[in-house]
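Here the complex is missing a single protein chain, while all its other protein chains stay put.
Moving on to chain A:
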Amino acid sequence: MGYTITEKILARAAGRDAVKAGDEIMAKPDFVLAYDFPGYTDVYFRQMKEEFGIDRVAEPERFGIFIDHMVPVATPKEEELHQGTRAWCAENGVELFERRGIGHQVAAEVGYATPGAFVVHFDGHISQLGTFGTLGIGMRRNVLEAFVREKVSIRVPHTVRVNLHGRLQPGVMARDVFHHMVRVLGPASCRFQVLELGGDGLEHLTTEGIQSITCLAMFTGALTAIVNPDKQRLDYALPRARKKLEPVYSDPDAEYTAVHDIDLSNLEPIVVVPPTPANTRNLSEYVGLHVQNGYLGSCASGRLEDMEIAARILKGRQVKSGFMLNVIPTSQEIMAEAARRGYVSTLVEAGAFVSSSSCDYCFGRIATMTEGQRAVSTGTLNVKGRMGSPDSEIYLCNAATVAASAIEGRIADPRKYL
């Protein structure tokens, strides 16, 4: 019986010849990532010193910190947090990425998405590094273990394999693929396991689209998602990689707890209705519902293909009066390219508010909604209160749907504008 890509990565990280799903191991992460957030990094930094007597991390090149929340700051207290983060990084010789964009995306841009590497973070959306054959696991507070010692304790996860087939129709995007997966497999289908994507359908998705899917893996219950990297993704990741590692791949006879097949060719645009990411519906059931707020951005969607389709839909049209369309490219690198390609000017001329990359729109620190308001959003989550009042509502959908809905002030099917 062969091994999954996850088993191979963890075997190397554990310094063993082989490990199998279910084994309890100590594995050394190649990279330890985090963004500064009150109650997380500030607490780790203090605990490292006070509880563990660590004044400097060993091997600082393994660590990377992002300032992507509370950007720009709105209060002196927020700035104080960032100041503490800058100081810690400087003292420890740890690289800091500030105002470069949303960390999970920037991590790929700056080479932490090293194919074959094992990466930990407290935040589960780091799973999107799986696009490049990197095993990225969000450990919540337990990531402290990776800050205070070399290895983390982990039970090697089992894997659920999902094979995608065929090609998406116009107006249907990678996000719809993920939400469809939650619908057919269930919000607990990959619980404590790895979601491994495969199949010929992957060839027709862009790297960015696959990042959208792997980013959201936690809403199937998965610890992370991973894909055996193809040439396109290796061409992106290898020249940027921070570490020389041999990419690894699942063996053809690797053991999976389940194998599912999904046909992309007949998917419709999807909307995920409040209050949980498990509520997948066909967009057609909600077309016409009044919405006041639109968010195109987040670590899940806000990349060039999202900007491109929104610009295509909004070109020569106007955002409905009273509708607030916020377009936030996922990173500065994406923002610059979107500007070069003219997407930014098109969106601005249509009435969109385009702003530099930040996590703040996704969790309601900026563009907060009040009671009774509704958003169409490409953010990660639609739980109550995520973007403001607990009595506001978030409808998750793809970037094209956000753009089309901005024109009408109601949930709209993007396909008629394409």
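Going forward, a contact is a pair of C-beta atoms (placed from the backbone, for glycine too) under 8 Å apart; a residue touches a chain by one contact, two chains touch by 3 or more; residues count from 1.
Keep in mind that, in the parts below, contacts and distances are computed from a predicted model.
Remark: of the listed names "3-isopropylmalate dehydratase", "Transketolase", "Sugar ABC transporter permease" or "Alcohol dehydrogenase", the one matching the undisplayed chain in UniProt is "3-isopropylmalate dehydratase". For the chain left out of this panel, the touching residue among A:149, A:281 or A:410 is A:149.
Contact with the chain not shown here comes from a single listed residue; of A:101, A:124, A:229 or A:269, that residue is A:124. Although one chain is not drawn, the whole complex shows that of A:135, A:181, A:218 or A:407 it is A:218 that touches it.
For chain A, the residues touching the absent chain in the complete assembly are 24, 26, 47, 51-52, 124, 138-142, 144-145, 148-151, 153-155, 187-188, 191-192, 218-219, 221-223, 275-278, 381, 383-386, 389-390.
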